[in-house]
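I have placed the structure first, in the form of structure tokens, so that the comments after it can refer back to it.
Left out: one protein chain. Kept in place: all the others.
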Amino acid sequence: MADMVELTIDGIKVRAPKGTTVLEAAREMGIVIPTLCYYPGLTPYGACRLCIVELIRGKRSSLDASCTLPVSDGMVVFTNSERVKKVRKVILELLLSTCPNSKVLQDMAANMGVTKVRFKIKDRGCILCGLCVRYCKEQMQSGGIGFVGRGTSRKVGTPFEMTPAECRNCNGCEWICPVCMRACRAGQLVEGICGGCLNVAVVETCPVCVKCSESVGPEGHRAYGK
Amino acid sequence: MATGIVREVDLKALEKIFRGFEGKGESILIPLVQAIQAEYGFLPKEALVKASHHFRIPLSRFYGVVTFYAQFYLTPRGKHTIRCCRGTACHVRGAAKVIETVEQELGLKEGETSEDLSFSFETVACLGACALAPVVVLDERYYGQMNPEKVRVLVRQYKGASIQESSIGEENNGKAD
Partner (left out) sequence: MARQISSPIELKTYAEEVCKKKERWEMVIAVCGGTGCSAFGSYDVRSAFTKEVEKLSLSDRVLVKMTGCHGFCEKGPVTIIYPWQYTYVSIKPEDVPEVIEKTIIKKELVDRLLYRDPVTKQRIKHNNEIPFYAHQKRLVFQHNGHLDPTSIDDYISVGGYQALAKALFEMTPEQVLVEVEKSGLRGRGGAGFPTGRKWRFCRNSPGSEKYIICNGDEGDPGAFMDRSVMEGNPHSVIEGMIIGAYAIGATKGFVYVRAEYPIAVKYTRLAIEQAHQYGLLGENILGSGFSFDIEVREGAGAFVCGEETALIASIEGKRGMPRPRPPFPAVSGLWGKPTNINNVETWANVPLIINKGADWFASIGTAESKGTKTFSLVGKINNTGIVEVPLGITLREIIYDIGGGISGGRKFKAVQTGGPSGGCIPEWLLDTPVDYERLTELGSMMGSGGMIVMDEGTCMIDVARYFMKFLSEESCGKCVPCREGIDRALDILTDITEGKGRKEDISLLEELGEVLKDGSLCGLGRTAANPVLSTIKYFRNEYEAHINEKKCPAGVCKALITFSIDEEKCKSCGKCAKVCPTKAASGKKKEPYKIDKEKCIKCGLCRESCKFGAVIVS
């Protein structure tokens, strides 16, 4: 049995094996944390930042990506606090503004109640989650594709824009992409939202209580106990 | 494909460079690429492909690194390199106007090289010579406290000089007032 640590997630004390991440521990409990750049079996990357959680340290708290945050003893984490939701929504807005035609993103928007994008739409057709790059390197042991450039001009590409010798034509990069294969087919965008999947209801993502938004905060989980 | 056709002699130089980096793992990548660039003035595609084969590091790793850092070039460089600082100190002392003037004078945007390979023009995040703001570095020489007027004279001097050197009849550009 691996070493276990005890931590508190959304007011519930849980034990998790040392070396796992907060995301894994929370999902184990059935808590839904949205992710884009995380994929079981690939190295956590911490790039999309949608999986941020609030970490309480005494009187202060900070936000951190749960997919790269290792569990530790006595840790107190809230996965869906007001602060988390606020930041998460803006991050989603930013993602939508770079990739409005992703069905995955539009569904998330419906889920989280993001009804409009306030930023300039610059459709880059890629959210740089890096799943394809990691898949290529880690699962296919290939390293045919990689990141090119930096900052806003960073993209996924092949060296000198030619098919690299390492490529095995596995198509894994396309398969794993949350954007390419799963493009949103809805009609026009209104303020960055496609509106094509209105059937997706807004659900609060905590299975423990009915409305997390009102109950969770640094002071504790009202639905439980207090 | 068109860029960086390596002459036969170059490959020899490459092997000599490789020798210095044998058996040290992937951490050699940046110093190796720096050494290649020091040899050729830029990074010819063929040289990178050869390095990738030689050291058995995927070419995508090389390409990723080369495009990440500002100091690596995949296309040949001009004979003269003019670098304008756009650091904060330079910015508040009017670097934008200096940069604009250079762009006008050379007909180049930042990061470009003139077709005849006489000039490369780049801007740098900070040259670390802030007391001289705004700073322009032309071929390793620092020119401080520049303004549009001064930089125009400077560029024209070099332009004139490089025209004379390549012994083309039309000069006059060099005469700056």
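Here the chain labels run A and B in written order, and each chain numbers its own residues starting at 1.
We adopt the following convention: a residue touches a chain if its C-beta (ideal position, glycine included) is under 8 Å from a C-beta of that chain, and two chains touch if they have at least 3 such contacts.
Because the structure is a prediction, the values reported are computed rather than measured.
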Where the missing chain makes contact, among the chains that are shown: A, B
Listed residues B:30, B:49, B:117 or B:161, member touching the removed chain: B:30
Absent-chain contact - pick from A:48, A:131, A:177 or A:193: A:48
Touch criterion as defined above, residue of A:29, A:42 or A:94 at the omitted chain: A:94
Contact residue for the chain not shown (choose from A:63, A:140 or A:167): A:63
Chain not shown, touching residues in chain B: 25-31, 33-34, 61, 64-65, 68-72, 86-93, 97, 100, 104, 124-133, 135, 140-144, 147-149
Contacts of chain A with the absent chain, listed as residue ranges: 45-50, 52, 62-65, 68-70, 83, 86-87, 90-91, 94-95, 97-98, 118-120, 122, 127-128, 130, 147, 149-154
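Following the convention adopted for this analysis, only the chains that are shown with their structure count from here on.
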Distance between the centres, which are taken as Cα means, of chain B and chain A, whole angstrom: 40
Complex contacts: residues of chain A adjacent to chain B: 142-150, 157-160, 164-166
List of chain B residues in touch with chain A within their complex: 45, 48, 58-64, 67-68
